[in-house]
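In this view, the complex is presented without one of its protein chains, the others remaining in place.
Our next item is chain A:
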Amino acid sequence: MADLEASKINHENHLLLDQPLLRLPYELLRKNFRSAHFTFEKESTFVKNLLKETATGSLNGRTSPEDVVKNLDIMLTRMRGMKRKLSTYADDENKLYRQLDARVSHLSELSDMHSVEDVKYETWSRKRLDRLLVDYMLRHGHTQSAVSLSTERDMRDLVDIDIFVQMDKIKQSLLDHKVSDALSWCTENKKELRRNGSNLEFMLRCQQYIEMMRTGDQTRMIEAIGHARKYLAPYNDTYPVEVGQMAGLLAYRETTELEPYRSWYHPGRWTDLANIFVEEHNKLLGLPSFPLLHTALSSGLSALKTPACHASHSAQSRNNRLTRATRATRAALSSGGGGGGGGNGGNATVNDPTTTGSSHHSTSSLTTSVCPICSTELNKLARNVPYAHHSKSHVEHDLMLLPNGRVYGKERLEEYAKKSGLPPAGQVKDLVTGDVYTVDKLKKVFIT
């Protein structure tokens, strides 16, 4: 495998995971502008009309000077209100531009790096991991964790806490069986939702209706009919089946076993609504439908995984043995008067007969690090993904076969022999089992 090629940073495609980093503030800028524009249109039309009316009224004497003052006061109040709102939007805009600046400069740091072996790349990649973690936390509503991690790492401009907090608030209100927040969100984004063909608002209106029906209370049910006329009937062309079912709901109580009415009454619908909302929300802002960490992990776990990672003799099970041996040796150490070192670890018991004897039987390979897939953190998670495809063998140089069937690189065997204090030349020691053999028992292995 051409390692040089593999560690080269492919600039064009290295930032796939980072697309939302720039897209989101941009979408938010647009959204922020739309809100500002909407406020302006509404308030300016109102003030312009009132001004015109007042002027005409005043000219033809129908409006008294006192009323003119009153109207001017109204206009002033509206304008001050508009100024307040626009100032907030302007502040948000500045913040978004600042975030964009910070993000673009964070991303362009990568342009100077050409290899993943570059020390600067590790710093950059760790920052990316932190960003993905914050994204994951935010999507699960773990706001405190997200805030504390991003503050700790000084990257508040690189993460989107506010928007997710807002989203989580609406989601939670739905899970608490409240529709008002979600409905006003729908109103705010009416146009975009319609363009996306979203049924969220209709579903929310249905839920309102269902909740009224659920009470079984006569007046509330009459109210429900009024609600249906106003809010559900207009959807008759788009969702004829559902509107029909809503009408049918009149005949069934909450306790019905008959479908589809049972499902409509089911409290689990609130979870559905929350999910629909989250989906629409993310779609609207161009956010991926699941956390970026998932994408990164499923691709990364596969790329790293080998058939050996979940084999029955994997590092996991090897570690088990190691730990057991540890306990025994530690106990031996503290009982055998091991000087000033160590704490007061094990009880000074007699050595465990199962682990003494060949104390070196349980090691992982020569001071190599544990494979990340074999490590506790990811081992179970990686069970669900396929292992990487390799078209070429990747083994040590000068492989030697030990009589016990294990194969190691010559260099590593020699080094381990030296470190284990074996006589120079003549003997080697198995890195895993600890068996010692003379060199003439070794066989050369050819990997084609």
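As a working rule, a contact is a pair of C-beta atoms (placed from the backbone, for glycine too) under 8 Å apart; a residue touches a chain by one contact, two chains touch by 3 or more; residues count from 1.
Here is the rule we go by: contacts and distances are computed from a predicted model.
Student: Unshown chain, UniProt name, "Transmembrane protein 60", "Ciliogenesis and planar polarity effector 2", "GID complex catalytic subunit 2" or "ATP-dependent DNA helicase 2 subunit KU80"?
Tutor: When "Transmembrane protein 60", "Ciliogenesis and planar polarity effector 2", "GID complex catalytic subunit 2" or "ATP-dependent DNA helicase 2 subunit KU80" are compared with UniProt, the left-out chain turns out to be "GID complex catalytic subunit 2".
Student: Have a look at A:Glu5, A:Asp237, A:Glu257 or A:Asp440 and name the one touching the chain we're not showing.
Tutor: Spelled out, the listed residue whose C-beta touches the missing chain is A:Glu5.
Student: Touching the hidden chain in the complete assembly: which of A:Leu16, A:Leu250 or A:Ala425 does that?
Tutor: Only one listed residue reaches the unshown chain, and that is A:Leu16.
Student: Looking at A:His37, A:Lys120, A:Arg194 or A:Lys441, which makes contact with the chain not pictured?
Tutor: Of the listed residues, the one touching the omitted chain is A:His37.
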